[in-house]
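A single protein chain has been omitted from the complex, and every remaining protein chain is retained in its original position.
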Amino acid sequence: MRHSDLKTALTDRAAKVFIGVLFSAVILVALLNLLVPVDSALHVSSYTVTLLGKYLCYALLALALDLVWGFGGILSLGHGAFFALGGYAMGMYLMRQIGDRGVYGNPNLPDFMVFLNWKELPWYWQASDHFGLTLLLVGLAPGLLAFVFGWLAFRSRVTGVYLSIITQALTYALMLAFFRNEFGFGGNNGLTDFKDILGFSLQADSTRVALLIATALALAGAFVLCRWITGSRLGRVTLAVRDGESRARFLGYRTEHYKLWIFTLSAVLAGIAGALYVPQVGIINPGEFSPLNSIELVVWVAVGGRATLYGAVIGAILVNYGKTVFTGVMPEAWLFALGGLFVAVTVFLPQGLVGLASDLLKRKRRTPPTAPQTTNKESPHEPA
Amino acid sequence: MKSKINLKRLAAAGLACGSLLYGSAALAADTIKVGVLHSLSGTMAISESTLKDTVLMMIKEQNAKGGVMGKKLEPVVVDPASDWPLFAEKARQLITQDKVDVIFGCWTSVSRKSVLPVVEELNGLLFYPVQYEGEESSKNVFYTGAAPNQQAIPAVDYLLNDLGVKRFVLAGTDYVYPRTTNKILEAYLKAKGIKEDDIMINYTPFGQSDWQSIVSRIKEFGGEGKKTAVVSTINGDANVPFYKELANQGVDASDIPVVAFSVGEQELSGIDTGPLVGHLAAWNYFESVYNDANDKFIEQWHQYIGDDKRVTNDPMEATYIGFNMWVKAVEKAKSTDTDKVAAAMIGMQTPNLTGGTAVMNKNHHLSKPVLIGEIQDDGQFAVVWQTDGLVKGDAWSDYLPGSKDLIADWTKPVMCGNYNSKTKTCGGQAAQ
Amino acid sequence: MPRVLILLLVLIGASGLARADLHEAVAGLGSRSFDDKAQAIEQIARSGDPQATVILDALESRELVEDRANQRIVLGEKGGDGWVLKDPISGEALGTVGSRDARPVVINNRLRELIHNLRAVAALASANPLERRAAASQLVGNDDPVVLDALRERQREEDNPLVSGVIDTALNIAVLRNPDTELAVRLNAIDAVAGSLEPAVRNVLRDRFSETDASSEKRAAQKALASIDARAERYQMADTLFFGLSLGSVLLLAAIGLAITFGVMGVINMAHGELIMLGAYTTYMVQQIFPQGHEWSLLVAVPAAFLVSGFAGVLIERLVIRFLYGRPLETLLATFGVSLILQQAVRLIFSPLNRTVVTPEWMSGALQINPVFSLTFNRLYIVFFALAVFLLLQLVLKKTRLGLQVRAVSQNRNTARGLGIRRERVNALTFGLGSGIAGIAGVALAQLTNVGPNLGQAYIIDSFMVVVFGGVGNLWGTLTAAFGLGIANKLIEPMAGAVLAKIVILVFIILFIQRKPRGLFPQRGRAAEE
Partner (left out) sequence: MSRPDSLPNAVRDTFRRDQVFSPLRSGVRPVQPGELDARGKYILYMEEITVSFDGFKALNDLTLYIEPGELRCIIGPNGAGKSTMMDVITGKTRPDHGTCYFGQTLDLTRLSETDIATAGIGRKFQKPTVFPEHTALENLELAMAGPKGPWQALLAPITGEQRDWMASTLDTVGLLAERDRPAGALSHGQKQWLEIAMVLMQKPRLLLVDEPIAGMTRQEVERTGELLQSLAGEHSVMVVEHDMEFIRSIANTVTVLHQGSVLAEGRMQDVQNDAKVIEVYLGENVES
């Protein structure tokens, strides 16, 4: 039995490899983007930098979902909502940074509020003038929502399918609410046209690279955190809750506390992913709350492989890379590919690509010694 | 845990990431690349895929004529999948990876808003072919659809003057285009002496499918003795159930006419228009307009798409005008350089499809005729009114308090998209 | 007033114009000005020529066209690829021209109304009392003296109380609108119209109330208004209720198939919406196959849609779901993939554009109970249709062998096998049944909304809400939930607007599920708790 503390989580081999690969890729990209001249064949365009940044945000989001779904057994179909809330919190800060450079040149209000004839900034926008408070809000908004929602749901023992469906209803209701212009978040158009962050222009290559590195740091941090948690007794109890919630209750665990804990943490991670996503893609709007996005997210995790953490990361990156390629090369086929992926993975690859890979590796490694054993035990006619 | 396996897996993942770095960036100097940025999947595919086909048709025709400046045009089609952040990403891809010289694309305002910072940053060129809410003018964007003063205001004038309408229902989907249009109209109607009580404003969510209560309220509102009309900025999919409900509740065009700004031939092609005869729409183009240029365009379209039943519509005409103008501007500038083309665009004239000439103004908006048509039972519109001459598109509405002092002028010495004519300053963003 | 003149002439059947003038009048329809056209219509009507009705009918139905080659106004009939032209007066055939070589003469709402009124005045003499009543209703609120004369004349001969009631109202409104009538006459008129719910009555009473100086008239008008308002309010409540029922029936139709696949089989079928969509497209296809059969094609479409969607359902079950029993969350993902594939397939086959589904005559319009309360036929039929589908399904589940097996399997999968039930077959058929019902829902929805690739997505979340709210595995719960949510939505909507109403309902369901995690009518027993 292991009881991993933070130190073992950091020095753990998987974490080392993960962080190593992540940072060598990111730093390579950063250097090739910043130092290699634009017309060189080795130059990496800032398009690729933002694209990679976006993938890493998605990877962080997938990691967050894997924590609740893979380890907690809570299939949330509303994780997009937490992602979007974090994104909005950051978007609000970026909106405020525009200052009087908006089209109406109003120094006190964002453009859409000028347009709606609002006279003053609503109270919930007040914190967005400060970066520190914004960071707080990035975690707090999704965390609080997840806490309240989870507190209600887990206490009432809403589980399985029911929970999935009401999380879907949650994100759907939020989407409708954010679409409303009166809600004060820019309605359908959302928040866009950002200029700079902490005084650095968002259009500068160096800012982009910095954001990419920040995302990679967040992802690595979240990965280590998740490893630590899943390796600790907390993680084992969470797994136990996943596999036999009522048994765990009979052992004296307040399972709802565990679920709430992990759900809230996951929501905060999703919020951070959203906050990193927005400055890189340059827009946040209610479409991010769409239930479709949340379901797609589940597939990233399923494709990569549940309950492995790195599976989620690999899945998110692979599927989104596929999406980028497909929507460019053969747009009509993208939905077929995505749909087929959903079906194929759930039916044939319940453990995802990671599971497939480890099965293959296992077979390769173990075939010679195990082969005679199986033939002894099992029917001798069966081909090995 | 089996960390040995992890190493290999992660290395593989790293390789996959690496392959991302160098995408397709082949540069062919003997062609001019034209980016097409319209959704081919998702909710907007219904409207946007037609425009993709229109651009491809125009490119084919132009190439048959020998291309532009002796070079063939090469379309680069991408699918932003009705996903707004993806619009920005794809725009960036088109400009930096595929090195296109111009982009035709976007439909919804939010997609344009998403793309806008990208084309400005990378100094790209975007032709936007859809009627929209105005309140914008970018150095890098040409707006070939109608501004509110080219659609909404003339339509309301028609209702006021020709139909004697005294009460107005402003019904729209809850997003920025209806909001802006309705605000402009509200201000305009009040200026025309319509009382607050005689204006009813209603917003519904996207894809609203149950219109019973709203239609019933409109009926009630219209039953109070004064001639009433509905000004509809209801978007896309919500229109079919809306019109069906109107028809079923017996709201006749002669009692309460509905004038729509987002319903064209293509939207009607999904509705049984029998019960809707007489309801109105305001556009800069109708397929039913009779003249040779339009006949030719329609025939060409039918041939290209291989279906005689496919209709044409206003955004297609806007694409047609935008494309032809761009071709002329490139030839005039003898370059595809954005700044040179943009400069050449201003003042450019090409024939439109309604028998007149479209002119590109200094504010990057077109001068266009405004037509009002009544829906006919064959899904077409019959033109019942049109402006005498061309109406110049206004980037900034005169009826909104925030924008009445703003003008856009992309010629020297102003060179500004939001120039305050009172303070003589250029608003923040577009400062050069 | 020219309109007066023509009506007069039509009424007395005067005929004094030469054919040459008629020719000239018809040519006048080619003008670009609607005033000129109005004048031409007057002239044509004034001619009294038997061809006049033919020409005016053609004008309204866009079969009066301008031949672009010689700019003549002729009768044109769409045939083949173009127009078959005929002389409007002699009826002589003039050959055919291409579809864009002739164009219909454009009329606008004003001209259309002019023609309608002309026709209504003529229809007052119809032998059919229903037509007479419709004509009289059309003329209510019209103060043209000639129209009023025509109404008065009709009133003298009218023996049908319904028709004469409408004419009375029309005449009394005219009395009240005329400032010169005596007070006593006006008071009588107010009394007479006090029971009418016609909007025109309310408006005229309001005007009298604010304009009159006579206190007796003021009081009478006020009293009449109050009683009208009170009645109207009651009917409005009934209206709202009907809207709620109607929305509920749509929800019921959308959800009931899901109640089978989700409730009975435990499969979270995210492709349910697309099965509805398939039903709607089947309706479209059936109408394409029988282009002349719009009136009855729905009767073919219902079984066809059941079969198409049912077959698709069986396929989905056999190819995907059977690998996933007992893993409900996985069925969610897999069927979501299926839904994406179906959507994109439809987009490729039928194009992303919406398809037109024609509403048959008998489903158009409304059952006009009184001027403020009407039940639209399509909604009314759909309410009954939904209930019929529900009852039929209950019958199938209660009375047939399949139903028995379905219930057995749903209650205990293992025991059922022990009883010799072929589970595989029952699963496939059950899923097919649920899917088939989704297809039937599609037929109904095709009458209300877009038939396009996104049709299904619009209903999937609502459907799940209904089933979960009602209690999984309980069809009666689904019924109650559908109508409950429908009515609640419509009650909230006038207060909060459509968007907020929807949010309120969603939040309500989320909170409700916290309180009763198994819905309104939970299945009880130990099996249900596992």
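As written, the chain order gives the labels A, B and C, with residue 1 at the start of each chain.
One rule holds in what follows: a residue touches a chain if its C-beta (ideal position, glycine included) is under 8 Å from a C-beta of that chain, and two chains touch if they have at least 3 such contacts.
Only a predicted model underlies this, so the values are computations on that prediction, with no experimental measurement involved.
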Identify the residue among A:248, A:302 or A:345 that touches the chain left out of the display.
-> A:248
Contacts from subunit A to the absent chain lie at residues 1, 3, 5, 152, 155-156, 229, 232-234, 236-237, 239-240, 243-244, 246-255, 257-258, 261
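Everything below uses one rule, namely that only the chains that are shown with their structure count from here on.
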May I ask you to sort the chain touch graph into line, ring, star, complete or other?
-> complete
Per the C-alpha means, the centres of subunit A and subunit C lie apart by a whole-Å value of 45
Would you mind pulling out the distance in Å between where the CA atoms of subunit B average out and where those of subunit C do?
-> 30
In whole angstrom, the CA-centroid distance of subunit A from subunit B equals 34
Subunit B touches at least 2 other chains through residues 41, 174, 205
Touching at least 2 other chains, the residues of subunit A are 176, 179-180, 332, 335
Taking the complex as given, what residues does subunit A use to touch subunit B?
-> 12-14, 17-18, 20-21, 24-25, 28-29, 32, 44-48, 50-52, 54, 98-106, 112, 114-117, 176, 179-181, 187-190, 192-195, 203, 281-283, 285, 287, 310, 313-314, 317-318, 321, 324, 327-328, 331-332, 334-335, 354, 357-358, 361
Using the touch definition up top, name the residues of subunit C that touch subunit A in the complex.
-> 268, 270, 320, 323-324, 328-334, 336-341, 343-345, 348, 457, 461, 464-465, 468, 499-500, 502-503, 506-507, 509-511, 513-515, 517-518
Spell out the residues on subunit C that touch subunit B in their complex, using ranges where they run on.
-> 34, 61-62, 68, 100, 103-104, 106-110, 112-113, 116, 199-200, 202-203, 206-207, 239-240, 243, 246-247, 250, 344, 347, 351-359, 364-366, 368, 372, 374, 376-379, 447-454, 458, 489-490, 493-494, 497-499, 502
